[in-house]
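What you see is the complex with one protein chain gone and the rest in place.
Here is subunit A:
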């Protein structure tokens, strides 16, 4: 668990350093994610060593949202003032996003299947 945790922190640190040095508009941990993905592609055997810890961490991902969520108490005024705009925008854009993703995926899968059809439908 300690080597796995250290691995995650090292990649996060590399990500933060890369972002600071380049001024890229990306959160450091996301660069860390990309670097770790790259490292795993280069050395797949490293997966076994970190998997239990990453699995444990991701299983409890929702706990990690709680401290920031409690910050809602600092924004009650704003949420109340802009409740209509926020509520409508949030729900409608979420449903539109689900539809856009699902229909684009269906259309492109259909297109790909048709293109590969003569070879093998699989």
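Note that contacts are C-beta pairs under 8 Å (C-beta built on N, C-alpha and C of every residue); 3 or more make two chains touch, one makes a residue touch a chain; residues count from 1.
Going forward, contacts and distances are computed from a predicted model.
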| item | value |
| --- | --- |
| Choices "Electron transfer flavoprotein-ubiquinone oxidoreductase", "2-hydroxyhepta-2,4-diene-1,7-dioate isomerase", "LrgB family protein" or "Cytochrome c oxidase accessory protein CcoG" - which one is the UniProt name of the chain not shown | "LrgB family protein" |
| Touching residues (missing chain, whole complex) on subunit A | 5, 8-9, 11-12, 15, 25-30, 32-34, 36-37, 40-41, 44, 47, 50-51, 53-55, 57-58, 61-75, 78-79, 82, 84-86, 88-102, 104-106, 108-109, 111-112 |
